[in-house]
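Below is the structure I would like to discuss, written out as structure tokens.
Coming up: chain A.
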Amino acid sequence: MVWDGIIACYLFLAGLGAGAFALAALAGFVKPDATKLRLAGYVIAPIAVAVGTVLLMVDAKAGLMNPLRFFGLLANFSSVMAWGVVILILFMIVSVVALVVMLRKKSTPKALDVVGLVCAVAVAIYTGLLLGDAPGFPLWNPVVLPLLFLVSAASSGFAAVLLAAHVGKFGGSDGLGFLKKTGLALPVLEVVLVVALLAVTASVGGSAGPAAAASVANLSGPYAVAFWLGLVVVGLALPFCLELVRAAQAKKNPEAASSGMAIVGEACVLVGGFLLRYLVIMAAVPLVLF
Partner candidate 1 sequence: MGAFPGSNGKSFQGIAKRTLDRLQTGECTIDVVDPVLGNGCVTPTAKGITWVPIKTATNAAFALGIVRKILEDKTYNATFLSYPNYQSAFAGGFASYTNASHLVIVDENHPNYRKLMRAADAGLEEPPADPKATTPVPYYVVIDQATGQPAIHTQSDAAQFEYEGEVNGVKVRSSFLFLKDNAFEHTLDEYAEITGTSVATMERIAKEFVSHGTKASARLGFGGSATANGTTGVLAYPALNGLIGSAQMTGGCNCYRIGSKTTTDGDRYKLATVKGKPAVSAKNATYICRTQKLFSQTDEYKARVAAGEKDPKPKLPWLNVPSTSDNQALVSIVNEYPYQAKILVSWMTNTIQASSGALRDSVIEKLKDTSVVPLHIACDAFIGEHAQLADYIVPDTTPFESFGLVTQEGYWRGKGNTVRWQAKQPSTIELSDGRFASFEAFCVDVAKACDMPGFGDNAIEATDGTSYPLNDAADFFLKAVANLAFAEEPVADVRDEDVKLQALDELPAAWKEAVTPEEWPKVLNVLSRGGRFWPIETSQKNGRSAYAKEYLIQYYSEKKALNKNPYSGVHPDAALRYVPEDFCDRTPIAEVYSEQEWPFRSTNYKPRFRSISMQANSPIMRDLCEKNYLELNLDDAAELGIKDGDTVRITNPTGDVMTGEAMVRAGIARSTFGVAYGYGHHAYGAQDAEIDGTLAKGDPAIAAGVHLQTMLDPMLEDGVIYPHADSDAGSPGRSGGMYNIEKA
Partner candidate 2 sequence: MTEKRLGMLIDLSLCIGCNACAVACKQENGVPLTKFNTWVESWDVNTGEQTRRANQPKLCNHCADAPCVKVCPTGASYRTEEGVVLVDEEKCIGCKYCMAACPFQARWVNDDTGEVGKCTFCYHRSSHGLLPACVSTCVTRARYFGDLNDPKSDIAKKVAEVGSEALYADLGLDPAVLYVGLSQVEGMPVTSAIHRGGNVVKPLEG
């Protein structure tokens, strides 16, 4: 294994931070007065990404021991990682500015949010492109994986913000109609993309064939519990069902939306979001097989 849990954490936190920002920005477009919710998003975003980035630097042991070497990171732009450095820097700048502005003015200029949204999408997608550019691991498909990470980032980021809102008991989420749709749509989209990833991987031929097949087999082998129970049931199916139940409840009685169920749902999404990144890193089998 080239990378392990630390990198999985980074991927999760970066995606989560990007998604949190996206929610704050999108909410600002449709319901600017959901200030507490939006603030939660603007706070979570830079912190999550910063913590993730620190984890990255801890994992890069040679850089950690010789920090000046990190300044060399912008040397080779045929490397997606170099692009990633740029993207992370831009996102951090924009998200911190947005946070400061939000704290002072309780609102943000639309242009800032649009730029920030673009950066957030970049943060969410680039890691998928980074992995996809590494031919050593056939599981990391360069087309499906970025899309999957984007959906997962949105899902995790939204869940984190909503979790904060429900736990902190500040509302605003109910006014965001699109959230009810995303709550159902994102898990479905994620399932479709996971299936697509596995299908595409299973169809890989040539030299990469055996490793690709082994990666897929891993998910019913040593990683079966993490995949089926962790990701599929807890991370995708359960939140989907809970969202359906809440939607049905809301139809009957708009006021009595259960926040307990919501919290469970959001927590499950977060678990699923982490496990997705963890499985992508750990279950991937290198081309040489051993």
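Convention: contacts are C-beta pairs under 8 Å (C-beta built on N, C-alpha and C of every residue); 3 or more make two chains touch, one makes a residue touch a chain; residues count from 1.
In picking the candidates, the idea was that all candidates are chains of the complex that A comes from, given by their letters.
Just so you know, these numbers come straight off a predicted model, no measurement behind them.
S.K.: Sort out for me which candidate, 1 or 2, comes into contact with chain A in this complex.
M.R.: Touching partner of chain A: 2.
S.K.: Taking the touch rule as given, give the residues of chain A at its contact with candidate 2 in the complex, in rising order.
M.R.: For this pair, the touching residues of chain A are 2-3, 56, 59-66, 69-70, 72-76, 78-82, 84-85, 130-131, 133-137, 206-208, 286-290.
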